[in-house]
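Shown here: the complex without one of its protein chains, the others still in place.
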């Protein structure tokens, strides 16, 4: 058994962007040679999220629309007096800062229609950090 | 310390179904003899979710109703042009693909009113797969 910590750096190019990081994580699994265990994928930013779902263009647009329905951009939020990104934080609050994913046979053990997404809710940003913690053997 | 990976197969009998998998997971804990650690419960399907809450019939119906309020079935979603299950994916997006639960004294260390649920958002399905990764000693 061992633990190994790595970090991904991601840049986003617009306010709301869903970025598929599955292959980057699989590449690191190949590199560190973990055969069985878990990887915890954790975003270090409170205006972003880590989620798992299907990478289909229309669906990702639907998801952006649903989030905008649930957390209106044009509301008057208290946090906007401090920093003009309350809606981004509130979406992140409703979603999740991390996901923990099983590794089997040196492979992310995802379903056929699952990808791992970093979601920037307050881009564009040049340097978003994602912590990856691998535990296993 | 060891890691052990197992899988549950679940079938659902209707479109929206909440299935309590607590006792199945506890049985596997007994079988593999892990006394202290964690279990990561991960659904391999992007139209389903893993959640923890109280197993009370009325509450589970309330939860179904709330999800239907938040993600309307009758909207026109882009993903429905590809596959007619956008609302199921969108509910899964808002919920979670996994939960990680502590194990103490060879027992799931849940609260009195907590059960572990697999939620099928796009049933009925004959063969849903849930990965269980046990890490501990």
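A and B label the chains in the order they appear, each numbered from 1.
Convention: contacts are C-beta pairs under 8 Å (C-beta built on N, C-alpha and C of every residue); 3 or more make two chains touch, one makes a residue touch a chain.
Note that the structure is a prediction, hence the values are computed from the model and not measured.
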Residue, one of B:30, B:56 or B:73, that touches the chain absent here
B:56
Touching the left-out chain: which of B:12, B:48 or B:96?
B:96
List the chain B residues touching the unshown chain?
1, 36-38, 51-54, 56-59, 61-63, 66, 70, 94-96, 99-102, 104, 109-111, 113-114, 135-137
On chain A, the omitted chain is touched by residues 1-3, 5, 40, 42-46, 70-71, 77-79, 81-83, 86, 89-90, 92-94, 96-98, 100, 129, 131, 133, 135
